[in-house]
Structure formats: C-alpha cells, structure tokens
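Note that this is a trimmed complex: some chains were dropped, and none of the rest were shifted.
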C-alpha cells in the first residue's frame, strides 16, 4: 500500500510516520505540504535522518489520486478546504482534525468558531471509533478520526451508559492531557518555563470536544443529556487521563460495572480493563495504542469513578487512524500498531 | 521568639526552616530528632550550608519547654506518641500531621488505620484554618494544622456552601497534587523514572483527607453530606489543584458565586479570587502562601466548576503553620510569609 500524509510536520503527522514506517503492508509514505514544498523532511526533523529523507510534495490531485490512503493531519479549518476535492478521487481518506466529526454544521460553527464543511461531506464521513463503529468503518471511504479526549471518555463510559448502569444525566468528566495535545506550534501556553512544574486548567466548559462526546453518547448509548467537561494541562508530553464521575443506577455494584466493561471489550485487543491495582497512570500506555480502564464505586455516595488513560498521540490520534485503515483494508486491527508501551 | 521543629528532615520541616529563617520575629530555630541526634543538619541537606549548620537535638522536655513554639512535622502516628507529653509544658504546639485533626477517634482509626490519640488531646486541639477559625486560633495552645488537600478544597467551597449557593449533596472533588505531598521517603510511587511523564490516580475514594474535609464542611458551613473525592499525582514537585463540581442552587449566577468569594475573603490577604483569566495554574502560587480561586458556571448543565490552587508545602503545610503562629502571637498574619510566587 502507498499512503500519503498531508500536514506531516504536526505531531499527528510525525506519529503516523513513526507507526506506518514499521507497518508491514506499507510500501511507501509520501508527505504533502502547502507551505514547505521541496523541503527534505529529515532536515526539518533530524530524528528521521536515514528514515525519511524525501522532500515534501505539493498537494497535487494527480499525485494523491494514485495513493491508497491519505491521512489529513492538518489543523481544524484547513481540512475543510483541502479535503473535499479529494473525496471520491481514489484514495481512502482519514481526517485527524475535527472538521468532519460533528454531523450538525451549526454545532461545529458554534464550538469551533469556523465555517462548517458542506453537508454532503459531513454526511459521507464515518466516525472512526473502531470499538463502536467497526461495521461502518469497514465500508467507509472517508473517516473522521475521533478527538483525543472523546476517545478516552467514550471508550470508558459508552458501555456503562448503553447498559444503563450509570446515570447519564449527571456526568462530570475531569480530563487531563499532556502538552503534545496542543500541537507543535510554540505559544506562551506551551512555553517550557511556564508549563514545566505547572498544572493548569483551560477551556472550562468550552472545549470543542464536548459536542463530539455528546453526539457519540447519544448515537451509541442513547444518552441525550449535556455533560460537564473540563480540561487540564499536565506538565508532561504524552498522555490523557479522563476521570469521570456518575451516580450508579439502583443497586448496581462495582462488579457489574467491571463485568460490563470486560464483556464489551472481550474481543477488542486495544482496550484493557484493569482491576486490583492501587494506581493507574498514563505511562502504562505510553507510546502504544492501548486504552486502559478502571472503575471504582464509592459505597458512601453510590457514585462510580471511572478512569481511562490513553496516549493522546497514538490511540487519541495516529494509532487510531491506522487502526481504522487496517479495518478498512480487512487487515488485523493491530497490524503495525501492536507495539508495547514504554513504561519507563 | 525561639522555635523548635520536630521532624525537620521531612519536607514540611524543610519548608518551615526556609520560611522561618526570614521571619523577623524568629531569633532561633532548634531542630529535634529521635533518630539522628547530633547530625549537623547542613551535612544532610547541603542547600543549608552557612544557614543551618547546627546539630539536631534529642527531644528533651527541658530543652523544648524553654521554646515559644514547637512545630511537629512528623508522620501520622508519630505525633500521637510524641506530642501529648508536651501539651501544657510551655510552648505553643502546632502539629502538621493528621493525628489531631479529626475530633472523632473512631473516624481517625477507620481512615488512618492507626490508634487515635486520647480524647483529652483531641478536645484541646484547634483546627488551624485561619480564614475560618481565626478567633479560636488566637487563643489556642495547640493547633492541628490542616491537610494540604483540605486547605485547597475548603477555602474554595466553604463560602459557597455556607451561603447555600451550591448544592452540597452532590459534590465531586477531583484533586491533583505534586509529588512532594508524598514526603521525602523514597518509594516506587515516587521513583523518578516511573513518576516523570506519568499522570496517575491513587487512593480512589479512600484518602484520609476525606473525613477532615467533611468534618470542616459540617462545622463551618453546615453541610453534612459525604463527598466524592479522588486524588491524582502530577509529575511536578509542588502544587495542588482542586477542581470541584457542584450544581448551583436555584437561579444562582456565576456573578453571585464570584461576589460571595470576594466578599468572604476581602480581608484575607492570602486568598485571591481571580476572574477574567483563561488559564489558572499551580505555578501562580509556587513557593508562596497564596490560595487562588476561580469559578465558572456552565449554563448548559447549571453546574459550577470551582478551582483552587495552593503550594502544598506552603499554604498546604509550613506557610499555614506560620500563619497560625503569627495569629497566636498577635502578629500580622503575613509576617515572614509575604514572599511572592516564583512563576518561573
């Protein structure tokens, strides 16, 4: 297979290169850019010397149409203008940005403060959460890869909501992310001296992933209520933890929650339900496509605390995109992304 | 004033030395130890060369009784055995451990898994949260200095609970701490290679600060319900953020919450209510005795998110202890602890 990456300089793009490079079915990776045509990629990123020394190409339809799959790793908004002309042009498309995730254009415009893509493209896009939408992904030509926070939140909560074990009307989700989630563009918010040794909160109630989570909860678990969702910045590069709080319904026990999660993900190799551990952390999935989930019920308040961790750059972006590609091509889901976490 | 510190090798003790050293009313600081009598303190901690080159003393009643104030910075359980003989022996006592905070010995034994101190001492101890208990502190001979998490949580929630602006029956408190909160004793949980670049959750629903928070909410704000409380470990040394979630009562607005907080802390120099900022982080109070509070209401869910940050070693331990000492002696509360945060 020959694949292309548009926007390879971003962190999603870099991680696609890292993972695709060792994917046994990938024969060639072409990088495309609108602003740096001709630049040798390894001159920009010396960690890729001897690995990817080719120049970046211009985004030309005739070149791209010969590829099997094209990944978009461009910022929100940019995808809306670059992607549509390529729909139906040949290659399967996987978009890592947020532009095509929300089916309702009004919602997109409200939360992203940008013009939404045309309806015809929104309709064609398939939400690429493999553990919940595999059938549609198998047949999709155009996939909207989920956001990093939604991936962590949905994998842990959808089973419990769908099975009516927890009360979806009072969800509180406290999410934390490493700094790579902010991308590769320098800013005061990601300046080392102000970010290091600093745990901060941002976009309180205002993160654009909120409508994406709500749309998926509605679609996959019939949960229509709004969520309370906040996001924090952790002084580390990779990793997301979502700590979610919900009342359990009726007499539901911790064991029932665990069983529900285990049954749901029995045949899903990337989701691990952990029990009997005192501590769960983002490093358990560092560099890998795993999502680890843990749940505890507080008998004093009858509230469940549900924890999930992912590597935001892998399962929250590039790894999940490749998982989707694997499914589209009928390959084993884990092909090329079965690497083990770097715990240390 | 002459002061003593028992358990100076711990991080609470080190921070007491740092702050007391520049306190204008302190003339002498004696360090006491049960296990390292005679050790020159600056040989153990070379950052104190030329600053504290005296040996550590044995815990002798005649020596201690000549001091004005004695701080206990010993682990939970140790204080229970060391402190009682000194009550009434002369110096005022300030305990930074948790042993004398819970008035109900059964609760202590349940949450700490240790024998509680005798009732007579529990009765004598005064909970040292200056912004809420100043009168009692002024007259106290024996102060139980609050825990780090309770300080952050209570300062931000007590005003809103007391004024019935938020619903205390559904509180969710998601707390995050730097690693110094775990103390100076090495363990796997604080081993650099496994802690760095790792955000983890621990003691889910089981932290011993839960009953302390509930006791104070009951006492100061007439809020009797149990809380949902979890604690996370952030890969940084200092700092606590508590992110709390509560339904607002009736038609209460964000502005009312802000006003309530501002009015409550109008004359309290260490509590700052911040508005109109996009990002709030622990580094804003690094190394200082400040507690910064921020509140936002989500109109979609009618839920308030209340954020507070402190330096766990200062306002969450040594700084607050000195604030209590200042109040006991009728000094200005800020004496010796008015230093500015190290933002970078």
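Should a chain be cited, it is by its letter among A and B, assigned in written order, with residues numbered from 1 in that chain.
Heads up, the rule we're going with is that a contact is a pair of C-beta atoms (placed from the backbone, for glycine too) under 8 Å apart; a residue touches a chain by one contact, two chains touch by 3 or more.
What you see is a predicted model; the values in this text were computed from it and never measured.
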Exercise for the section: With 2 copies present in place, identify the total for the complete complex. Expected result: 4
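Please note the rule applied: only the chains that are shown with their structure count from here on.
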Handout entry: Separation of chain A from chain B, taking each centre as the mean of its C-alpha atoms, in whole Å
Key = 38
Problem - Interface residues, chain B side, partner chain A - complex - result: 170, 172, 174, 176, 178, 189, 193-194, 196-202, 204-205, 226-228, 230, 232-239, 241, 243, 245, 278-283, 286, 294, 296, 298, 300-301, 303, 305, 307, 343-344
